[in-house]
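Yeah, one chain of the complex is gone here, protein chain that is, but the others are all in their spots.
Letters A and B mark the chains in the order given here, with residues in each chain numbered from 1 onward.
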Amino acid sequence: MTSSPQRRIDVAGLVIALILLGLAGLIWWDMTKLQILSPYDLGPKVMPIIVSLGLTLLAVGNAIGAWKGDLPARDSLDWKPIVLILGGLACLIALIAIGGGFMIGTAILFAATSTAFGRRAFLMDLLIGAAIAVLIYLLFAKLLTLSLPAGPLEHLL
Amino acid sequence: MEAFVSLANGLSVAIQPMNLLFALIGVLLGTAVGVLPGIGPALTVALLLPVTFKLDPAGSIIMFAGIYYGGMYGGSTTAILINTPGESASMATALEGNKMAKAGRGGPALATSAIGSFVAGTIATLGLTFLAPYLVDIAVSFGPEDYFALMCVAFVTVSATFGDSPVRGLTSLFIGLTLGLVGIDILSGQSRLSFGIPELYDNIEVTTLAVGLFAVGEALYVASRRHVHEERLEAVRGSLWMTKEDWKRSWKPWLRGTAFGFPIGALPAGGAEIPTFLSYSTEKRLTKYPEEFGKGAIEGVAGPEAANNASAAGTLVPLLTLGLPTSATAAMLLAGFQQYGLNPGPLLFAEQPNLVWGLIASLFIANGMLLVLNLPLVGLWVRLLAIPQPWLYAGILVFATMGTIAANPSPVELIMLTVFGVLGFLMRRFDFPIAPVVVGLILGPIAESQLRRALSISLGDPMVLLQSPISATLLAIALIALILPFVLKGLGRFKAVED
Partner (left out) sequence: MTQFRKGLWRSALAAAAVAGFVTSAAAQMELKIMAPAAPGGGWDQTARSMQQALTQSGIAKSVQVTNVPGAGGSIGIAQLVNNSKGDGSQLMVMGYVMVGALLTNKSPITLDQTTPIARLTAEYEAIVVPADSPIKTAKDLAAAIKADPAKVTWAGGSAGGVDHIAAALFAKAAGADPTKINYIPFSGGGEALAAILGGKVTAGISGYGEFESQIKAGKLRLIGLTTPAGKATADLPSIKAQGIDLEIANWRAVVAPPGISADQKKALTDAMDKMAKSKEWQEILKAKGWEDSYVSGDAFAKILAEEQARTKDVLTAVGLVKS
């Protein structure tokens, strides 16, 4: 686990430790609002206390590791595909939330992901995605009689 | 002997052409829905309940049983091929199975899972036939303290999924435990970590977490590294079938997996997840090829798959003998029985022997059918990996989101899937193991509620954990499993010094 020989402080590792510490604090704060109702029950607070304390210790452990630069080496990161995929997912969520149906969203998600993986045929993939969505819709809605979030396109079928 | 006669009678019911047809339809449907993540056998049985209302009870219940077993087979296929466990029980399979598939060994992985499922299903169904009345007494005598002790055993073995850094492994586990806190605490009725969002009151869905971490997280990770590390998938490298070596390495895990799956599946609160993880960690400890674990060890597929299927048969023990549904599918089977005015329970064997034994016999038949159906399909399935990478991952994401939407068409569920996907990506990037998160989510709430129940019953006396012989034994096993590696290490050092 000592992949970086020069032992530089790993900033990302410190951030992780901080996040864990924050999570521990959040659990503790949430725990303080709970009450013990039954005189015989150990109560709902014990588990959050254990988890919170455990996370605090692990935050320290992670911080020490980061301080020593003990984290495994990481490749450089290409943000573009991540943004594309998450954007596709966001489109799907938004379309379902506003009642746009899942088909358009699914088509966009398919095309966005395939673009993220290096294909340069967005329109073509949009069509493929739409075809898959129609197939899934027919399979789920007509054959299995499951109701999927419907929008304008779904009502046409 | 009585069981033999009854079973023979049952076989004569099950091999009636109509019932064979029902069994066939059942296993086909079950495999199909098991392959789709988010849609499992429970849903399928539920879908068919109103349709089968007018059918003959024996036929439709035989079909439901076929769906149950078929779903177990199908669920592992997606776990192995596209790292998308269709159900929480096939999560352990995904760990090694998907690594095997990526190394071009998808064929043997699918084969060992199909044959292992058959072996385990057959042995477990035999167990159901002959041991059910005895097993059920033990199952019912399992109290909350015993379940807590069982969870302790499971927790100790989680470390097998930790990878090479205990700190990072534990961090993953505690993130899982944190997620397990979310929702209404069943024992006090108060909500924890829900921040007033009603959608969070019902706890986090295990499949949403698993699909998010495994499938979405992986897609993000692979996409982010394409510029430095082009992933190349080879559909088939070497033999498509299991080699002699594969057989040699598989048969013991099959049997051990069955030994975990059947009894734990028979426990009213046992479930399928715990035996699969116990099997995984046992195989990791016992293997002669520890260096292969994490890179695609066949033992890591054979064991959990056997455990998964054996637990399905185990679930039928309390269902048929007591009318206790202990899994979602069992609950739907119960609804199926009730639809025909049959009440599973102590009287069912006496009142409806033909039906019960016909069902048990058809389980054997369904198992055989599944093997015959699945093995020829292996070649076809692995071709899926030959789909161009952009389409493969786009398809996986569509699959993952569709499963989630079909399960719960609320945007909140999809947002959770996305958040877990990002979490899975970050954990891969910073080399945190993924599996302990899911294990924490599953085990944490069970361990907590069973301990609290045990202490409520004993009025706060912790000695209850040691007074129950089952609990005391399990705790001793947990302790030994915890200490043994250190002792062995110490001995090893001692020996090394002596040399």
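The criterion applied here is as follows: a contact is a pair of C-beta atoms (placed from the backbone, for glycine too) under 8 Å apart; a residue touches a chain by one contact, two chains touch by 3 or more.
In this text the structure is predicted, and so the values were computed from the model without any measurement.
Across B:331, B:387, B:419 or B:472, the single residue that touches the chain missing here is B:331.
Which of B:144, B:169, B:314 or B:444 touches the hidden chain is settled by the complete complex: it is B:144. Only one of B:57, B:268 or B:353 touches the chain withheld from this view, namely B:268. The chain not shown here touches chain B at positions 39-40, 42-43, 45-47, 49-51, 88, 139-144, 184-189, 191, 198-199, 201-207, 268-269, 318, 322-328, 330-332, 335, 341, 343-347, 406-408, 449, 453, 456-457, 459. Within the complete assembly, residues 35, 37-40, 144-147 of chain A touch the chain that is not shown.
Following the convention adopted for this analysis, only the chains that are shown with their structure count from here on.
Chain B has its Cα centroid 23 Å from the Cα centroid of chain A.
Here chain B touches chain A in the complex through residues 39, 47, 164-165, 167-168, 170-171, 174-175, 177-178, 181, 185, 187-190, 192-193, 216, 219-220, 222-229, 388-391, 393-395, 397-398, 401-402, 405-406, 409, 411, 414-415, 417-418, 421-422, 425, 429-431, 444, 448, 451-452, 455-456, 459-460, going by the rule given at the top. Contact residues of chain A toward chain B in the complex are 1, 12-13, 16, 20, 23, 26-27, 30-31, 34-38, 40-44, 46-48, 51, 54-55, 58, 61-62, 65, 71-72, 74-79, 81-82, 84-86, 88-90, 92-94, 96-97, 102, 106, 109-111, 113-119, 125, 128-129, 132-133, 136, 140, 144-149.
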